[in-house]
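FYI, not all chains are in this one, though none of them got moved.
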Amino acid sequence: MTASAEMPPPPDDWRPDNPRPAGWLTPEDLAVVRAQLPLVYVDAVPVRVDESGDVVSVGLLLRMGPRGLTRSLVSGRVLYHERIRDALLRHIEKDLGPVALPQVPTSPQPFTVAEYFPTPGITAYHDPRQHAVSLAYVVPVTGDCRPQQDALDLDWLTPEEACSEDVQSEFVGGQGVLVKQAMGWVGRLP
Amino acid sequence: MTASAEMPPPPDDWRPDNPRPAGWLTPEDLAVVRAQLPLVYVDAVPVRVDESGDVVSVGLLLRMGPRGLTRSLVSGRVLYHERIRDALLRHIEKDLGPVALPQVPTSPQPFTVAEYFPTPGITAYHDPRQHAVSLAYVVPVTGDCRPQQDALDLDWLTPEEACSEDVQSEFVGGQGVLVKQAMGWVGRLP
Amino acid sequence: MTASAEMPPPPDDWRPDNPRPAGWLTPEDLAVVRAQLPLVYVDAVPVRVDESGDVVSVGLLLRMGPRGLTRSLVSGRVLYHERIRDALLRHIEKDLGPVALPQVPTSPQPFTVAEYFPTPGITAYHDPRQHAVSLAYVVPVTGDCRPQQDALDLDWLTPEEACSEDVQSEFVGGQGVLVKQAMGWVGRLP
């Protein structure tokens, strides 16, 4: 959910060359809806854990955005007639590849709900394109993760590194705060 | 979120005689969008608590639906540019009146997320009109609650009564399960 | 945490033939403490999940208790200087064997806290031996599980079966309610 003055390329789930199941919107329709309704999103914080479930590192994507390199989480829309857990799986596969082997949480209770507003300052999250209500989950991955598509790289940082000022300054739209909230929830906030 | 064969009257938040802020959809537009996107909802379980915060009773609305009397929770859409906590306040005021004095939770973390699908059987929740992703909260109310608008009555039942088979049979769309989940979460499931 | 009139044999973690690290109590000391302090416990609800993290079945232990066959969860004390996640691992290994391959949750936030009182009726949970404050977690297991020690069997039941009246009647001390709360939390309460 990268911020951008010139509307960034839309996520792959509605790009024109994709087969579009019934119920999917055209890019034009979506643009109209985006100005009128909050959209349902998911944010996944991919983590590596040790054998006792303790978080060892956090996977952050590195993308080239309009304002330079930015870090981001796995994030995207929930589609019509799609379960939240299936949206999580789809976006993790889209961003981390088909063999990331994610352990989607058993419960739909998110660790938080990130409300991205088109107007900055209302919440900690901001998305100039739209109002998105994003259910945020920590998702352990045990397989091989490779950045896909527009991501340049995937870095595995310790919780301390991910919460450091340097790394935090590389997020846009409040996703840095979301990482810190995730680390607080797993008991690894420095 | 009552189930109905003949599309029920839309909730008041988009009724024609309402002033409609920029970004609100016309009923026609909403009908189109409903077939193409999941909508963001909130479900509130109104409760009375004792001085130690223990739930004493649950407030259930009684409405006349197409299939007879049904029980329901406080429930409704989150609007464009509206915070979840403001949507909770608005729907509680709409359904319980202006002096219910709700204590909206400090955290946006819901006790569960109810995914209402237009197709029954995918989750425990069903809404023939739409795909709604509903953030569910338990909300203590301390003031005077009066059923508004289309609600015939507001009953305060004990957790045991609210989870009983008789009362459970009076819900539609899975809201009975949601009440049981709420009672489980507050430690009052019989 | 089985209920019993004649004090049941203590759980293995403090049995006399065990090597007892510094800080462990003798059975006599523990008996004294149990009448004076709440003890820290964990309850684990072992589950099998499908690839999207949805709960498919619940693992319930079958034991012979003083009042006949009873179902129980994986449950036990947290020891001095032991982390909660290590206590979960230890009790899961103790009850399900060394190759259960549990996925201990990333977060210490339990789905509920079960307060077992020696006096029945104060909460939904009861343990005649002691006051235990038990942090309850749902733990997916992916390996081979075999009942250990005093357990006669381990049954994998669907959420619907585990919440049925028949199965619920086979629990003691409120652990049946705890199973229902777990199923509510994962969105699988019937």
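Order of writing sets the chain letters: A, B and C. Residues in each chain are counted from 1.
The rule is simple: a contact is a pair of C-beta atoms (placed from the backbone, for glycine too) under 8 Å apart; a residue touches a chain by one contact, two chains touch by 3 or more.
Remember, it's a predicted structure, so these values are computed and weren't measured experimentally.
**Q** Of the identical chains, 3 are shown. What's the total across the complete complex as given in this file?
**A** Copies in the complete complex: 4.
Operating definition for what follows: only the chains that are shown with their structure count from here on.
**Q** Between chain A and chain C, two touching copies, which fits better, same or different residues at the interface, with half of the numbers shared as the threshold?
**A** same
**Q** Roughly how many whole angstrom separate the Cα centroids of chain A and chain B?
**A** Averaging C-alpha atoms per chain gives centres 28 Å apart.
**Q** Can you give the whole-Å distance between the Cα centres of chain A and chain C?
**A** That pair's centroid distance is 35 Å.
**Q** Got the chain A residues that touch at least 2 other chains?
**A** 83, 107-109, 111
**Q** Help me check something: in the complex, which residues belonging to chain C touch chain B?
**A** 112, 123-124, 177, 180-181, 184-185, 187-190
**Q** Going by the contact rule at the top, pick out the chain C residues touching chain A in the complex.
**A** 47, 49, 51-55, 83, 85-86, 89, 103-109, 111, 138, 140, 185-187
**Q** Per the contact definition, I'd like the list of chain B residues that touch chain A in the complex.
**A** It is residues 23-25, 29, 33, 35-40, 78-84, 107-113, 115, 117-119, 122-123, 131, 133, 135 of chain B that touch chain A.
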